[in-house]
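Of the protein chains in this complex, all but one are displayed in their positions.
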């Protein structure tokens, strides 16, 4: 198994073989009187709901005062759902402790960088290191699992919610010290790794180390990097202690928590082995034209975290969200397109936050599957229609998306690359990720996301958009792609730092200079006017924002700077190898169209092709198992040429030679073996 | 009396019948040596000053150390003013305690949301809940009233200054708990009202509640709403305890404090019944072209707070202010226009901050009636000229502005509507207020501002620009307008929430759907491209920012969305009723010109007309008592057709058939009864 991918996917398989594609959402009956519960369950059945997540924020309802439990209402709700054949993903309600916890034990509340201890009144205000919080959280979790571990409705356990909080208190400081001691072994090694000889920061003892806190100026970037690693591991440890409890008391029931895509604070490569089901919260902005590609990339990450196997959407919005400054709602067509995109990219479940829109609280304007205006609404009709059509997609259940291309991504590198005081804060990792992913997505090329240490032997094309920090062993791993005859495309500002965030000494990219046949000596953020670039292999263009001063050493210049101060420096280099492989390096941030062409040439060299040739602009194509999905996110009809005769699972229509995709339309085609 | 309007207006009447229109300003003799006082009083007399506000920031001068009073200088100043025939509005100097208070009793200093206890060195740093502060504030107030309660110069008492501070300390927490207990009665009811089942926020006891403080994410919006209500009431209680002291020790002398227009923190509908004189601080930005209309709206609010009777301008700038980033000064013409606008809209006094510009302190660049450069200045000559001309306006003293149109405004709704995590933070209550007020102002229609619970029986046209939060009883009150044959115009996102801020369940606007003959199901903040709207009754236009998904149910579509995702939904609906009344609903934020036309049609349907027909663009017309004021805020001369022959109080000129208004000119016309 590739490092950083989920361990026990069997859980989802058992569930979906019983229930089909999972469909449903978070359900918060504690916000409604009991008479509404019956209406809810009836409407769920009509909508095809087969799974709800229960109890995520119920701690205060379940334990209104320390040790005083109230489970009666939950018994009733579980009974109602079970009778209706709706499975339950039961949450340990530990994301948001009741007010009494933080009031009686102030140390259970998190502290900011400035030393402000946070208050209740919102959510997730706990300190992840507090022994009292952890004990109380385990207490309510234990009570729940003991009571419902064997309940037939409970088919999945959901630990906490959207792990992501950071605390800077002394308890966390002590945990950080212990983590650092485990990582570095000796204080001398820590001093070396953190470069504490800079600015007189030498530590004499583990006890001298504090979390990053308010300081007069820039913090030590290696300290911040290790702190980010610690935060992710600390949250994982929180998850694990509840997961272990559940596994012990409810053996055989899959356990999960909800991921948040490319969530900055949590290194999911380290988390994924510990969840039985990879589940994601997906909130693309319908007002952002780039959002479909970003959603696709995120789904590809989730599938990769699941080792290529099925995963599920745990949360998405049926209409608008409420937490953006201006929340343009999803149309029903868009909701359907987004949900099916996840299925096409490997999801076996498509769930929502939440079933019934809240009437109060901070998320009262977050849409639900059932709006404030009730079932007689366009949105709810769409929810019902979608629930019905998902049943038509049973052929994809449990199947995989096979990819020969991979995009490499690493959380440590992301963290390190965007610390302050870099050459330019305009060079952003996720923007680079999207720029390099986009042409593959447009061409219908299946892509996995891989950590730098992954087994890359199955990939003919490996793309590294921006991997600032790179361990020596991982660099060796990436070199293997070319040595085996594959194509490796490296983006700018990659392999600059080692695992501790130290800048490698020598001509960059140090571990790859010979591989690409060029080496660099200076990072050159560009003036706003940019720098002209000439290229026979592509076309002439102007580079903006970022450039690097390189010279050729055996490679060939695919493009070359013409500007005064970079005159004659290669902007894009390529070096073919005797293995048949090629190494490419892009020493700039070229316009998207240039990058598209670079990627086209790389894919061609690697022999990597899309699902279909000649995809019209704006049509997304994905093959999952036996099914070829085609999406048209645009507002114009698109005609797609097909190599044969197909059957659309969603409509039953036949398409021979071509499919006509209406605006915001999708087809799920299976080849007809006449 | 309409809810939320001032109780005892007699106070102002007695004063103005003695003094005429009030004219003067804040006077801070403690900033100047005694020889300047004599010069000041002489110059005041020349300028026509008849009232000064004294002592607002004199606490440290009057009580340099605890219990050690120094009144001699104040005796002398009061004597000088009295001898000169200048009346005094004497302040309790409790807005800004001396340094010694906060140093000896740190708990008297306010605390921010982040727990930072504020320092002295600025002003208003006190905690409104601190018993020590309140006792000391009452102490200095008592000493003043005991000494000067019967002083013949003291004709008004001025409590504190610009109440508005917020503190988040534990003392305030305890007061909040007590206030909540009074409001909600039981903790169960509070849990219901606050929707604490959301995010596990259930309270078991009043003692668990804290003011809104630093938290990891969004706060409970109902908690924040109740806290805002509490803050306003808490400040009112502060005011009241000093007012009661003054009333007891100086019976018969009117008591006031200075309001600040549409000031966010204080619900003046609840304050107004407790002031004897409604007094306002008015600081329109002369660099803002929209400022005349906004000033007019604010004056209409003040007059409405005064129950339709006279009010006064307590503070305005004679030239520039100092607290904007870039302070374009008022011209003398503009100063005069602004002052007369207040008179026209019901003010019987026009005062300034401050008499003599300070040489030091944070407001040293705030203009005074007497600039740093002395009396031989354009500004001071204008001050003198204006003092003289105000005496010509005696005919308006005590008279009213009669309005048949009202604009509805509510502080709770404002607070609730602009909490974070709404559908869009671009929809702003005051912007909506101005958009709906503007066409009425342009047409010279007299407008009152009313709280939603006001007696609306006198109004033929009631406009509700955006009343997000609305109590059931108040909704009923608004429906009465149509039932009585009037016209009710509702703006978007109105009546969404009930008094607790809970979103009403059902098709919106729930309490009015039948009345308007249409109902909605989704709030639709628009993408930046907007949405096209077709209208025969108005004209085709593009709506930006905000839309709602409605369907007709008996009403008629005055305008209809044509855009893809809102295709066919009504954008503006109208429903005539058998009473002869009409209900209108605007499910969008249309361009101002469209709104102007909607308002024109509503006013026509209601039979509401302006003071004059055919007002030229940019001319503002107001009738107060026997006088018709015409203002030209523009830089071009304007000719206004007049229905008869008039006499200008300000110049003595006669105007028959028409008046020619010079740039930045004004006339105060009385009809000639030949």
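When the chains are written out, they are named A and B in that same order, and each has its own residue count from 1.
Heads up, the rule we're going with is that a residue touches a chain if its C-beta (ideal position, glycine included) is under 8 Å from a C-beta of that chain, and two chains touch if they have at least 3 such contacts.
Remember, predicted model here, so these are calculated numbers, not experimental data.
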{"item": "Chain not shown: contacting residue from A:422, A:542 or A:645", "value": "A:422"}
{"item": "Contacting the left-out chain in the complete assembly, out of A:521, A:604 or A:637", "value": "A:521"}
{"item": "Touching residues (missing chain, whole complex) on chain A", "value": "114-115, 194-204, 208-210, 212-223, 420-426, 500-508, 519-528, 545, 549, 564-565"}
{"item": "Touching residues (missing chain, whole complex) on chain B", "value": "28, 30-31, 57-61, 64-65, 93, 96-100, 103, 110, 112, 114, 116-125, 165, 287, 319-320, 322-323, 325-329, 331, 357-365, 371-374, 377-379, 635"}
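The rule is simple: only the chains that are shown with their structure count from here on.
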{"item": "Interchain centroid distance [CA atoms averaged], chain A/chain B, Å", "value": "49"}
